[in-house]
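Note that this complex is displayed minus one protein chain, with the remaining chains in position.
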Amino acid sequence: MIRLRGLKVSYDTGFSLAVDSLDVRRGEIFAVIGPNGAGKTTLLGAMALLDEPAAGSLSLLGRDAFGGGDRLELRRAMSVVFSQPYLTAGTVAENVALPLRLRGRRDPAAVEAALALFRVGQIGRASCRERVLVTV
Amino acid sequence: MEFIIEGFRKALGLILSGNPEIFSIARLSLTVSLLATAVAVLIGVPLGSWIAVKKFPLKKLLIALVNTGMGLPPVVAGLVVMLFLARSGPLGILNWLYTPKGMILAQVIIALPIITALTISAMQGVDRRFYRQVLALGATEWQAILVCLRELRLTMLAAVIAGFGRLVAEVGAVMIVGGNIRHQTRMLTTATVMETQMGNFDMAIAIGLVLLALGFAVNLALTLIQQNRVVAR
Partner (left out) sequence: MKRAIYLLMAASAALAAGCARTAEPAGMVRLATTTSVRDTGLLDALTEEFHGDGKYAVQAIAVGSGQAMQLGRTGEADLLWVHSPDAEEKFVSEGYGTDRVTFLYNDFVLLGPAADPAGVKGVKTAAGALKRIAAAGATFVSRADNSGTHAKELKLWAASGPRPSWPGYLEAGQGQAGTLSIADEKKAYVLSDRSTWLSMKGNLSLSVVHEGDPALLNRYSLILVNPEKFPRVNAAGARAFYSFVLSERSRAITEKFGADKYGEPLFHWDLPAK
């Protein structure tokens, strides 16, 4: 499902990352382990199409991700959880609805469905502005 | 000292009686500066956001240039605009010299570096990781910029109001490009100069008071916004 070949990423700080090949199969849970500064975040950043690599080819869901195709569509097909997540200013509902809004889905039904996933109604109110994100 | 008190007294009389000359001048000043601010925002905010977010060669140089533009003396901007808008100048065909349109152009040029630079600075203050997260949530670059601007909305509002305050107080450019023509291009600032030179201190003080009131209103709005910011966050 994910095929990475010959990735090279470099920052102007001088840091660079080189990965020859990486394959992740459908359903597989793949863990990248390494010391601080090894390039784990950089690798994920390149694969999540958040950063431009200097060289390499990435095939995601059978599509050529680096080769100019629709990066946006591919990016929208992925979910990234950051180690330090941010909230936007706004209510709980607005935060939950943001990814939907970004994809052009404003209908209340979709937002309701998303909120239902989080069982927000049970814990608090969706219109609440006091919120803290807890990662477990 | 007496003539100051006398002038002040007469000035209050002029204002309270709703002197039409003063208020039409005030209306023009507000119109020109508001429009110029609006245009500067429409150009400067997207421009500043783009510069802040994108990586490109000589980025630091460009930002330095924009910051330098903030220090552009308004009267110099006025001179340049006048030379371009003159009939024998490159933009003479527009016939904008000595008209409000010309003054708006000059004021846009003055406000644009300010709005752009403040936008760049505000956007650069946004944590890069936040921006990336919004991208990861499925945003296009411009969508992500808009989300960031929403986060920064109080800062941006303060920048816009500060820009407007600068424009309404400006005298050199609008004098050169506008010509202080009665009923056409006479602004609060240029009228103050003229009335002072003519020794009509009551009019000058009256207009000055209106100008002060405007400046005060601008700063009051700014302060309230910043207080709000402290409370809401």
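Lettered A and B in written order, each chain numbered from 1.
We adopt the following convention: a contact is a pair of C-beta atoms (placed from the backbone, for glycine too) under 8 Å apart; a residue touches a chain by one contact, two chains touch by 3 or more.
Keep in mind that what you see is a predicted model, and the values were worked out from it rather than measured.
> Report, in label order, the displayed chains that the undisplayed chain touches.
Its contacts among the visible chains are B.
> For a quick check of understanding: of B:Lys10, B:Lys101 or B:Arg129, which residue touches the chain that isn't displayed?
Of the listed residues, the one touching the omitted chain is B:Lys101.
> Using the touch definition from the top, which of B:Ile4, B:Ala64, B:Ala86 or B:Ala213 touches the missing chain?
Only one of B:Ile4, B:Ala64, B:Ala86 or B:Ala213 touches the chain omitted from view, namely B:Ala86.
> Pick from B:Val39, B:Leu91, B:Leu209 or B:Ile225: which residue touches the chain that isn't shown?
Considering all chains, including the one not shown, the answer is B:Val39.
> Spell out the interface residues on subunit B facing the chain that's missing from view.
Counting over the whole complex, subunit B touches the hidden chain at residues 31-32, 34-35, 38-39, 41-42, 86-88, 92, 95, 97-101, 146, 149-150, 153, 179, 181-182, 184, 194, 196-201.
Quick note on the criterion: only the chains that are shown with their structure count from here on.
> Please tell me the distance, in whole Å, between the geometric centres of subunit A and subunit B computed from their C-alpha atoms.
Between these chains, centre-to-centre, one finds 41 Å.
> If you look only at subunit B, which of its residues touch subunit A in the complex?
127, 129-130, 132-140, 143, 147, 150-151
> Subunit B touches which residues of subunit A in the complex?
45, 48, 50, 72, 75-76, 78-80, 82, 84-86, 88-90, 98-99, 102-103
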